[in-house]
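For this view, one protein chain was removed and the others were kept in their places.
Naming follows writing order (A, B and C), and every chain is counted from residue 1.
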Amino acid sequence: MDMDQLLAQVVQDIEPQIGSGVVADYIPALAQVDPAQFGIAVALPDGSVHGTGDWTEPFSLQSISKLFTLALALSENDESIWPRVGREPSGNAFNSLVQLEYENGIPRNPFINAGALVVTDHLAGVVGDAADSVLDFLRAEADNPQIDCDDDVAASEAAHADRNLALAHFLASYDNIRGDVPRVVDQYVRQCAIAINCRDLALAGLFLARHGLRRDGSRMLSPGQTKRINAVMLTCGTYDAAGEFAYRVGLPGKSGVGGGILAVVPGRCSVAVWGPGLDKRGNSVAGVAALDRFTALTDWSVF
Amino acid sequence: MDMDQLLAQVVQDIEPQIGSGVVADYIPALAQVDPAQFGIAVALPDGSVHGTGDWTEPFSLQSISKLFTLALALSENDESIWPRVGREPSGNAFNSLVQLEYENGIPRNPFINAGALVVTDHLAGVVGDAADSVLDFLRAEADNPQIDCDDDVAASEAAHADRNLALAHFLASYDNIRGDVPRVVDQYVRQCAIAINCRDLALAGLFLARHGLRRDGSRMLSPGQTKRINAVMLTCGTYDAAGEFAYRVGLPGKSGVGGGILAVVPGRCSVAVWGPGLDKRGNSVAGVAALDRFTALTDWSVF
Amino acid sequence: MDMDQLLAQVVQDIEPQIGSGVVADYIPALAQVDPAQFGIAVALPDGSVHGTGDWTEPFSLQSISKLFTLALALSENDESIWPRVGREPSGNAFNSLVQLEYENGIPRNPFINAGALVVTDHLAGVVGDAADSVLDFLRAEADNPQIDCDDDVAASEAAHADRNLALAHFLASYDNIRGDVPRVVDQYVRQCAIAINCRDLALAGLFLARHGLRRDGSRMLSPGQTKRINAVMLTCGTYDAAGEFAYRVGLPGKSGVGGGILAVVPGRCSVAVWGPGLDKRGNSVAGVAALDRFTALTDWSVF
Partner (left out) sequence: MDMDQLLAQVVQDIEPQIGSGVVADYIPALAQVDPAQFGIAVALPDGSVHGTGDWTEPFSLQSISKLFTLALALSENDESIWPRVGREPSGNAFNSLVQLEYENGIPRNPFINAGALVVTDHLAGVVGDAADSVLDFLRAEADNPQIDCDDDVAASEAAHADRNLALAHFLASYDNIRGDVPRVVDQYVRQCAIAINCRDLALAGLFLARHGLRRDGSRMLSPGQTKRINAVMLTCGTYDAAGEFAYRVGLPGKSGVGGGILAVVPGRCSVAVWGPGLDKRGNSVAGVAALDRFTALTDWSVF
């Protein structure tokens, strides 16, 4: 199978859905994005990367950053995050406080906002600044020092951070945020505001397809840890649509409201897609459609 | 009926319960209070006040302050607070966030923490500093300029304010806190930290028994507004035990975790009781028992 | 004050609201009622009764029956129902199952459907058939042997009983229904389907204004028990609008979706109103307005 031909086929098949959905509008900086864009990139274990469409156009990383903070928190065989956050799907909205209250401040998983705040707090305790740590990792894996935080998005997020501040103070009331709350939220906001394109994102996620090995061949995670992150992605990676995503796409994936999705085919490749129009659960309409076609054409669903 | 004899009888009848219950321990400054204290005071419409026991010993006002911020917010016929807070019992703990989420940021009533934060925010918008406004009112009604905030309690509360900061940021995310969140919480904490004794509290609550008239004869609330505050006290004034309190005592009342309760017999008197030991719902064990005896002996239940 | 003149004044004042609201339509038999009807009756401690409008037109008792099953369950100083049902407002819809699950099968109060099913089950265990027991009581107090169950309404309710069957089986799973579930629900449905008019309802509720004495002078409840039922009515008697009702009307009251409300002025009178149009919380629009005017004109609010 020629990967470039395959990606061209995928884009052709989903053409009618490009531009569908609604661009995230909770902050002005995201609401201005042109919805009629679409990009896809596939990174292979040898480090090569193929792409088509708007695959070199940067978009806002948003919740996909949660995947990288989790991986960084687990690196060097550090499993100490687990008493502070669960691994179960939540059945509630990504920014709900209800579950937290019923379960005494332990978020259900690392990919809802509450869980990600706990992971950011933990990582900050290890490395100092979680957002800088994510940036360094992305730049190294994509071999692109230009990747950076979008200051407009970060400022816009910071001005609309009441829900995340509420979550973080609530977690702190259960002693599950240990750092200074505004500082943890600031790092969380900056990691979400990183701008990246499909090419770089696919390369940055390749370690999950390579059983934990980074670009330079060094080991970031053990094969067991890598499998486990993939499992958490599959069960919890796409907000309240993880079941639907598993059902349609059949791959571990993590989405963000910037319209990006990073998916993993263990042992074979990582795939980054981007389309700004979202469905009502916050996942890219064109992105999910493209991954659906991708697994149909390759038969690379894990099921 | 001689009021002094009556109060002596009440204290004698509840003697076995003085010292029962558990002193609030969520902040160190409250946890140190000696539980074996008890005071009761009754203020009559003519401005006279009777008391017995530790009725001149100051205690922490805590949630009883919510009653005064509400009355001050409603004064001068200002009913503009109501679209921002309901008047229904909550069925949830006083500091729960669950209901807020299901009802889009409108607290069920002014006497749960979320509702009180909204009232404080509103009052701050009118008078500048809600805590100072409460202090001024208490001093005037009790004719005691010594009433003041307990700085140790305030500092202790401020150091444990994560739950209230979470509530306030959450409300702000629904645009239902309009002031600066940390500033609103600071005022809320200071109004809760006011130290007052039974004598002064009974006098300060007398306007509710006098259909809205203050000590100096000026009108604070209309008779209709006064009845309505009494109705909210009866249905919502004692946390998740309002039904039980209505059932046993049969009077409008507002309790605080400092162990105080202010109750109202419309047209007849206001009653302040204090006993630091709390039942599991946060109401003073000896205080509720004393009010129960008081209405039994006087037959002044509203039912 | 002349009571007939007073009632004429009340009706004149609320004229514009007669016919407002929406008739209950969850069963066909109720949906056919003409909304432009209104009646009011007041029963005095001497047994006399005054009324105006459609005060002799029968309507469906519905949830007001819960008040009579509770009183019958408590008669002869039997307080054994309380471990099985609470006395707190619920903060949830009258037929919600959520609270039951979080509180292990103990309904919050006797006036939500779950609580009423428990009371019916208890009463059935004492007297055999709870609905027959309510009928006997109503007939005796109103001195009207014609009062009866409306078989069309009962049949219609029975055909739409899935929600109540769900509640009852759920309670049974916590061992809080002891009788046969379909039989308990059948009795509950029949007590709700009783047809009664304002005159008879006011007379039937007079024992609550007479500190527990029945028409024939015999004691049904102690004065303390009577006060306590009045307290439960005030805090829990009008679905999720108990706070609002206390705030506007200031009397203990119990409403039903047939459009009736029974209110009590302790020591003075019982008042029955009826208007089929309901507000969105299930209380009669004209009925609440009439009681609001009644307490304004008489100054008989308990607050």
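As a convention for this text, a contact is a pair of C-beta atoms (placed from the backbone, for glycine too) under 8 Å apart; a residue touches a chain by one contact, two chains touch by 3 or more.
Keep in mind it's a predicted model, so treat the numbers as computed, not measured.
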Chain not shown, its touching partners among those shown: A, C
Touching residue (missing chain; options A:I147, A:C236 or A:A289): A:C236
Contact partner of the left-out chain, one of C:F137, C:F170 or C:Y188: C:F170
Options C:A8, C:V22 or C:L97, residue touching the unrepresented chain: C:L97
Contact set of subunit C toward the excluded chain (per top definition): 96-98, 101-102, 162-163, 165-170, 172-173, 181
Contacts of subunit A with the absent chain, listed as residue ranges: 86-92, 99, 108-109, 226-228, 230-232, 234-236, 240-244, 246-247, 250, 252, 266, 301-303
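Definition applied: only the chains that are shown with their structure count from here on.
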Chain closest to the middle [Cα centroid of all protein chains]: B
Inter-centroid spacing, subunit C versus subunit A (mean Cα positions, whole Å): 55
Residues of subunit B touching at least two other chains: none
